[in-house]
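Structure first, then comments.
The block that comes next holds chain A.
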Amino acid sequence: MKVHVEDVSFAYGREPVVSSVSMELPEGGITVVIGPSGSGKSTLLQLLCGLLHPLQGQILFDGEDVTGVPTERRDVGVVFQSYALFPHLTVRENIAFGLQTGRRRFSLRSSRRRPTRRHLEERVWDAAALLSLERLLDRKPSQLSGGEQQRVALARAVAPRPSLLLLDEPLSALDARLRRTVRAELAALLRKLGTTTFYVTHDQEEAMLLADHLVVLDQGRVVQAGDPLDLYRRPQTPFVASFLGEANLVEVEALPSGPSPVVPVRSHTPLGSFVLPGACQGGWLLVRPEDLTEDPCGTMATVLDSRGMGPHDRVILLLDTGTEVLAHFSSETAPAPGTKVRIGVRTRRPHFVAHRD
Partner candidate 1 sequence: MTRKTFLALSLLTLSATLAAIAAEEKVVIQYDCIPNYANWGGVTALYKKVAGVTVPPDPKGSSVALAALEKEKDSPQADTAYYSGAIGFLAAEKGLHEPYKPKGWEKIPAALRDPEGRWWTVHTSAIAFVVNAKALGGAPVPRSWKDLLKPVYKGKIAYDDPTWGGTSFTLVYGVNELFGGSDKNFKPGLDYLKKLDANVSSYPRESVYNSVLRGEIPIWINADGNGYKMKWVDNGPVEVVLPAEGTFTMPLVMGLVKGAPHKEEAKKYLDWLLTREAQAEFAKGYFLPVIPGAMPPEVASHVLSEKEYQRARALDLARMAAASDALKKAWTEQIRGTGR
Partner candidate 2 sequence: MTDRRPPTGSSLTGALLSLPLVLFLAAAVAWPLASLAGHALSDPGWRAVRQVLAAGRYRTALVNSLGLSAAAALGSVLLAVAPAWVLARERFPGRNALRTAISLPLTFSGVLVGFLMVVLLGRIGAIPEALAYLTGRRMFEGAAYTVAGLFLAYLYFELPRAVMTLESAFRRFPRELDSAARALGAGPLQRLLKVGLPLAAPALRSTLAVTFSASMGSFGVALILSRRFTVAPLEIYTEMTGFLNDEVAGALALMLALSTLAVDRLLSVGKR
């Protein structure tokens, strides 16, 4: 199902939470919304599933306006941050819940019948098998571990085969180690299901791993949206640059006189001189730590701190020009603190983040 969010706004009292957000969820793809806490991402999810209603704007499912349609008729599956498993029902009954309700598509076009008893059991079993919950079907939620609860919540949400799957920070209640394994499983599962998915997180790694389409939200507004790697490589604001991974943002001064906007110009920076867009009114050069390398022709820098992280060493350097930068060096070549090194940028055309008015 294709989902369009058009110019949607929402406020709690006088406090705007979501401000004219527009986005498009690609059919069958995973759209990940990322943003710091308070950026409005959970509110956006609640607007999509109809638990909140926008003050302004429209939400379209396959071109049809569902803005006023109540949650129970939207044909969505939701995984809540707290899982919200029914404590009085077993795992089996939790999974079966959505199969026994009068779930209807908002339009009668594809209304579903209630499954027969046998059919119901099959569907519950399928959902349970999908998440390896077969052995836990008769337990109550209170008898499950956090990871198991998370899987039950997911199984319950997908069992009715909703047209849109909404996940609200589904991994945030798990501990770090579990989160990493579940994350990979979840990515595989969601790809396999092929349901249009809306996924809310504040974790950058999770977002990069899961997203087909990534939306960065800040203070209720969409800052940038697109292919995740593209966002990582070519962020349009310093906020996006630093929110998605670690970034060295090196200030570039505006050129005194503007030559032709289409003609690339060379600009001198503490990290060397680069070809930059001609329209440059000043901005930042984005250099990811992994893009820095030891370069005999590069800039002189002093190693302030160096710490082995396993895959790489995390090195903080003070350029002779006075700028501090972070670099990831491979462990064999990492210099010791106090030593002087020459560093350079791997790519000749690094990304430039322009000032915005």
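A quick word on the picks: all candidates are chains of the complex that A comes from, given by their letters.
As a working rule, a contact is a pair of C-beta atoms (placed from the backbone, for glycine too) under 8 Å apart; a residue touches a chain by one contact, two chains touch by 3 or more; residues count from 1.
As the structure is a prediction and not an experimental result, all values here were calculated from the model.
Note on this complex: chain A touches candidate 2; the remaining options among 1 or 2 do not touch it here.
Those residues of chain A that touch candidate 2 in the complex are listed here as 46, 49-51, 70-73, 75-78, 80, 82, 84-89, 97-98, 101-104, 146, 156-157, 160, 166.
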